[in-house]
Structures are given as structure tokens and as C-alpha cells.
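Presented below is the structure to which this report refers.
Of the protein chains in this complex, one is absent; all others appear in place.
Each chain gets a letter, A and B, in the order it is written, and its residues are counted from 1.
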Amino acid sequence: MSKVNAKIPEGPISKKWTNHKNNIRLVSPANKRLIDVIVVGTGLAGGSAAATLAELGYNVKAFCFQDSPRRAHSIAAQGGINAAKNYQGDGDSIHRLFYDTVKGGDYRSREANVYRLAEVSSNIIDQCVAQGVPFARDYGGLLDNRSFGGVLVSRTFYAKGQTGQQLLLGAYSAMNRQIARGKIQMFNRHEMMDLVKVDGKARGIITRNLINGKIERHSAHAVVIASGGYGNLFYLSTNAMGSNVSASWKIHKKGAYFANPCFTQIHPTCIPVSGDHQSKLTLMSESLRNDGRIWVPKSKSDSVAIREGKLKPVDLAEDKRDYYLERRYPAFGNLVPRDVASRAAKERCDSGYGVNKTGEAVFLDFASAIIRYGREKAHLKGLNEDNLSLVKDLGKEVIKSKYGNLFQMYEKIVDQNPYETPMMIYPAVHYTMGGVWVDYNLMTTIPGCFAIGEANFSDHGANRLGASALMQGLADGYFVLPYTIGDYLADDIRTGSISTDCKEFEEAENAVKNKIELLINNNGDKSVDYFHKKLGKIIWNKCGMSRNENELKQAIEEIQLLRKDFYKNVSVPGSKDSFNEPLAKAVRVSDFLELGELFAKDALERSESCGGHFREESQTKEGEALRDDKNFTFVSAWENKGEPSESVLHKEDLIYENIELKTRSYK
Amino acid sequence: MKLKLKIWRQKNSNDKGKIVSYDIENISPDMSFLEMMDVLNEQLTSKGIDPVAFDHDCREGICGSCSMFINGEAHGPDRLVTTCQLHMRKFKDGDTIHIEPFRANSFPVIKDLVVDRSSFDRVQHAGGFISINTSGNTQDANAIPIEKNSADKAFDAATCIGCGACVATCKNSSAMLFVSAKVSQFSLLPQGKVEANDRVLNMVKQMDEEGFGNCTNTGACEVECPKGISLENIARMNRDFLKAKISS
Partner (left out) sequence: MSNVIQASIIKKIAMAVSGLFLIIFLFQHFIINITSVFSESIFNQFSHFMGSNFVVQFIAQPILIFGVIFHFVMGFVLDFQNRSSRKIKYVKYKGSSNASWMSRNMIISGAVVLSFLILHFYDFWIPEMNHKYVEFLPEDPNRYYDELSDKFEDLVKVVLYVISFGFLSLHLLHGFSSAFQSMGINNKYNYLVKTFTIVYAIGIPFGFSFIAIFHYLNH
């Protein structure tokens, strides 16, 4: 075990980034024209990075597996984007955003990175507005804000429930401008199959054209991985069907350390699983917890009656309901952070109080909010506040104006009217804080290979706060990487264009071809989805919302067996030279099968509880997460040595100079 | 539920393609349409038949990947939904369901139900942006107040997911709803007004070059659009285009 060096600049935290920018090396405009950069992934991080690098003058080659960069899964983010603008005058500041993010992450993130994130956050809003992102505005024409879980100020900028979409379209439009200029060469429907290293440096990638199966070589002076998170390890998640870990995993296997793989965010308000056919889960925005109250019945017999359809939830009397978040966390109530809310829901359902057919759902009830808003409205209009049906109608109007699109989405999926009966929700995998380890410059342990956005591990510690993912993706892509990459590329101004006719490219290409041959010619009898579902079940059941040593050890064994079974029995139909989704999926699942083991191994190693990582062995008497700062104030950075079981742990010590380590309490 | 599926099968862009019938059983009304397709594909795979290729990704109606023409309608019989949000409860036991790709010359079929919509991307390369550098040296976001009404309208136009249902539905394969949403999204905001003339001229020129048909105001696109993009955008673009043409 060795220590890894994050190369954090010296100086007081508020000066680190400025000083660093002043001191790092630059590449002159004339020389930028001689340098190629590959960007894999075109979500908020990749799209913004590609656009900015091209604008600076680099020749960018951007890759995405979707048919257009605009379809990357950043598009699905609903709630908003944080920025320390303090437009509301409620005491927000860079320091407060920094503090909230570190605390929200349960003190497992790197101070310097988080501070830089908070520092550039307000620039992101300026940038996005300038490029035409239609954020919500008030009647005075100024930008509006909303509040999110775990913080005490309103700093979230939003565009209805489609903030991610609007921001991604902004980044995409910036890309379009550069594509039109010829500075970005766009490769749609291309999947990165491997990284190519020449003389120890990242010098290119091997891709597969998803339309015709062609294996292609692409060279560059640096490679940026912006391929998102690995939530689909769980099979069921709120990620898109195509979201995968492969790009990150390939660079991990070529030498990039993988950090904190077990740090996963389970989002408390998702639409529950309805049956075995389920292919993915749908998130209901965190903003709903502003007005919705979460409950289950107090008695198990009522829960059973509701499950069997004998009792309607609206008919259950108030005193027979258990508003368990309000009961357990009176100070924050229904707005506790995501990890806390998720665990509490699981605890109730595991104890037998779940309310849907599968027993894995709790209610999110808007009835009292409807009445409250209705009364206000009636009062405002001078109508009879005691007329219940009138008050309800008025209240529903208010709720509709706030959450209309979410309620409609719920109704389409579940076929129940959430205005009349409480929503059913259950936690689901949503985001992965873990990812490729990067230093302060966002460079991985492979020289010339960078990782940005959700793909890296850097800013969210063990739990991410709402509306911070968009902030981080854009900060990395617009404002951090374009500077820091220059520090590395300054050495490459005389290198000239990189040839793909060398043995490193050939070897990498052959390895990819062999893997594809292996999968396509494997005469198994089980589909790729069979293995993916099985892997997801192991991870969800044994490495999910709460983890223990015993089950983690079992999980490792089971995943090892499943991986063997996969290579023996998987069947991939079709040919390798055509559009073949099962083949693309087989490659992705084969990587998940390796990541899954490292994931469990990392969870096993970290025997403390922190943020989204809850170890049953490490909890308080009341069942709250118990951190072990003495032994675990570090980032786990795993080095690949072949099999995941042989991976070696390196530690990056987390040093808190500006924030005091405290126990998170939301009581 | 038991269903008969009549699906367009086409090996690749050079293949002629034909409708093939499949019977499928044990479909739950709670399934989404794409989950039903997953079940079919599992069955086909187990019989050694090439599964049906279709585009899909987010499965929550926002990425705009999914694109099926179901029983003669883009994204099927339900309104304001994409194919992935369509649920089987909209169908009856014993129904026959026709599934075809989104069709237009500008959307050539890649395989089965997968089409190439890069024509949409090219229209946006032609002008779907505001020429502002991403240097971070922009003015403060609140420096220009924007009237709420304009901001809301720009947002409504910007919710277009670029799925292509408008083109697929239009009897003329016109892309006017898509292009007008993309033009309006910027032209409604003060930031976008500076280069509004060039933008609309260039994007419409590219649209015409891509071979989409002409708009005859049938309004089908607005009805089938999963995001409810309004025809007002088309009127606005016509207006803007004429203005730009006269003044340029």
C-alpha cells in the first residue's frame, strides 16, 4: 500500500486555484493547432470540455455511443444546478457552498477540489445564460432559485423539471458551433473499446463503429474520459440503458486507479419496481419532498391490507400512519439528505411495512400540502376556507403548477392519479460518487489521460448533494480541464501528429478484436441480460443500501462465479460487422462483472459507515451511520493487477484544514 | 395479454426490408412498450433469431432516442409521450400492433427500427447556437433581465427532444416543427437576437438541403409531438425568415 499524491497546490484554500492558474504552463495558440485531444462522452462534462478545448484551438475528436451528442444521459437531470451566486441575499457564499458540499459528502471529499468547484460555480450560470439556457425567471426578469435537500439557502438554478436537458442543449450548442467550424470532429454511434498507451502516455483509443462494427484507431496527444457513472452495475437504476463503465474500466485496466468504487448514491424518491420485466427505474425529483410527506402504516396488518388492495391508503386514519422521517429527524423532517431518507425507507420496508405488491414502497403524500395551499389560495381569493372540496381543487391547482410534469409522468407509468391517492416511491440507484482517481489537474494516474464529470471521483465524497452533479460536470468541462490540460500538453508542442501505425495501436486493436470474437462465437445459451440482471441482484441485495462483512464476502464469491459462468454460457446473437446491440451490451456487462467485484471489495475494506456507504457493523445505537475518521479519512484508490481480487489499494489521505470534521446530524 | 406484432425487419441500409409477424404472450399491462419489445427480443434470441434493433436509451422520455411508428402513429396512440413512456395498458388483449421505423428520405433506416437522424444534427450545426465563447468571461447572469413570458416561451421551445416524431408523422416529412423550435429557442431571448437573421437563414437552408418536405400546416406534428411543441414556433420562424430574407 502506498500513498498517492493529488498534487494540490500550496497556499490558502481561497488562493489555490488562482495561484495554480497563474503558475501552470500554457500552450500558445499557434501550437494548440498542432495538438489533438480525444474526448469520450458528450454529456455535460464531455460536451462542455470538447466545445471549450476546440474554442481554445485544439483539434478535438469527440465520441459518443448515442446517435447524437445531445442524447447523453445528463439530459435526464431534473432538479437544478447549484451556484454560489447569493442572488437571494440569504447569506450564500463560496465558502458556504464549499462547506455544504464537504459536509453533505460526509467528509470524504478533497477540500481543494470542492473549493475550486464552489469558486467557479457562479461562472457556470453566467456562461449558460450567455449561451441561451432558459433558466426560470421571476416576474422582474431576474433568475429564480429553489432550495434543495441538506442546505439552508436557495442556490439552485432550474429550468422547470428539465434543467439537465437545458444545460446539455447549451453545451451541445457550443459544440455545434465548433463542429461547424471544423474544430470538433464528431463520432456518433462510436464506442470506446480500449485506451492506447505509447511510452506510458495515453495516445489514443480504439473504437467500434456501432453501425457497421468497424474497429477503428484514433490517436491524440491526450485522452479525456467523460463517460459518466456506473450506476447500471445494479441493472436497475435511473441511468439510461446504455450508460456503462467501460471507458473508465478500460483505462483502469491500463493503469488508472479507480477510487471509492463503493460510494453510490441511492435516491430515495423513485417509482418502485413493478415486476420482473422492469428494465429501468424512473426518478421523481427531490423537489417533491418539499411538499410531500413520507409515511407507512403504523401497524403491519394495515400494510398487508393495503398491499392486498383491501384498504385504500386515503382511508387510513391520520393516527394510524407513521410519518417516520418526521418522527426520527424532527429538525429536517422529510428533507433529510438522500442517503438518510433512502436508508429509512429500506428499514421500514424490511420490517414489513411496505405498501405495494412487492412490499418495497412507501407513500409520498401530498394531501396535506393540497389542503394547506388550497386554504391559502381560498383566503387570498376571499373564498370559503371551510369548503373542503373547493379548498382541495384550489390546492391541486397549486401543486399542478409546481410539479405538473412529474405528476403526469407518475400517472403514465403507474396508472394512478397522484392528486387523489399518495404516490408510491422507493429508493433506487442514481449516481456514483466513486470513479476514476484524478489529481488536482483532473489527470488520472496515466499521463495524458484525464477524467471529468461523474466519471471521476473527485468532489462529492461519500454522498452527493442534490443539484451538484450538473455543477461539477460543467465546472470540469468549461472551466477546469481546459486550463489544467495545458500543463500536460505543453510538453507535446513538438511531438507532431501521432501515428496509429505502431505496435501499441496494433496490439490494442487485436485485443479488442479477440474479445469481440470470443463473445460472438461463444456458443452459450443465456442472454447478456440474464447475467446483467443476476449481477444487479447480487449487488443490490448484498452491496446495496446497507452492507455487512459476511454478505460482501459472499457477493465477491458470487460475482467471481457469475463471471466464469458468463464467459462459458453467454450467447451473443448476430454478427460482429453490423448494428448489434446485444454485442455492445455484452462488452459492457463483461466490464461490469469485473467492476462489481472491486465494488464489493472496496465496500468490504471500508468498514466504517459514511454517506451512502452504510456498514451495519458501524452504526450508533439509534441505527445512524457511524464514521471512523481515525482509520478511514482517505480516498481508496485501487490499482489493477489483472483480476479484481488482485487489485492493490493505495490511499490518498484527506486533510481537512478549513473544515472541522463533525458528525452529521439531522435530528 | 396476447398480441400479434407486425414489425419492420431490415438487415441494413441496403436491404429491402419487409414486415414480419410475431406472436407474443404473457404481456403485463404494466409493462412499457419497450419492455414488451425486450421480452420479444429475449424470445427471439433464445430461438436463435436476430433480435429486433431499436433505438432507446433513457427510457424516461427525455433523451429522444426511441422512435417507433406504432399502429400508424409516431410514438403510438397515447399523447404527449415517447415510445418508452407508452404502456401496454393502452392496448387490448388480442390486438395486432404494427411497428415501423420513423420514415422519411432524410431518416434512412440503419437496421430494423433504427434510423439515422443525423440530418437533425446538421441543421443545428448550421446555426443552432449563440456565438459566445466559453471562456467564463461573460457578464453576470442577471445583467440582462429577461421578461418572464419570453423566458418561458423560449423554454417551451427548448424542451424539444429532437426525436423526429414531427417528421415521421408529417405526411410531407417536413421538419418545420423541429427547426422552428430550435430557432425560436434562441430568437426569443435577447442573447440570441444578435445573430437571429443569419441563424434562421442558415438553418432553413440546411433543412431544405437535407430533403425534408414542405410544411402544409396540417398540424399533425403538434399533436404527435411528445413534448407538445406549439405550431406558434413555425409561424414565428416563417415571420423571422421573411424578415431576415428582406433585410439581408
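We take it that contacts are C-beta pairs under 8 Å (C-beta built on N, C-alpha and C of every residue); 3 or more make two chains touch, one makes a residue touch a chain.
Note that this is a predicted model, so its numbers are computed, not measured.
Taking every chain of the complex into account, the chain not shown here touches B.
Here one chain is not drawn; of B:Gln124, B:Ser173 or B:Gln191, the residue touching it is B:Ser173. Residues touching the missing chain, restricted to chain B, are 6, 8, 17, 19, 69, 71-73, 77, 98, 100, 103-106, 169, 171-174, 204-205, 207-208, 211-220, 223-224, 231-232, 234-242, 245 (touch as defined at the top).
Following the convention adopted for this analysis, only the chains that are shown with their structure count from here on.
Residues of chain A touching chain B in their complex: 48, 51-52, 55, 66-68, 70-73, 75-76, 85, 87, 120, 123, 125-132, 134-143, 159-160, 162, 165-166, 169, 172-174, 176-177, 179-180, 186, 188, 211, 238, 240-242, 274-275, 277-280, 282-283, 408-409, 412-413, 415, 478-479, 525, 527, 529, 571, 573-574, 578-582.
The touching residues of chain B, counted against chain A in their complex, run 11-12, 28, 30-32, 34-35, 38-39, 42, 44-46, 48-51, 53, 55-65, 78, 80-81, 85, 87, 89, 110-111, 114, 116-118, 120-121, 124-136, 138-142, 145-148, 151-152, 154-155, 158-159, 161-162, 185-186, 189, 191-192.
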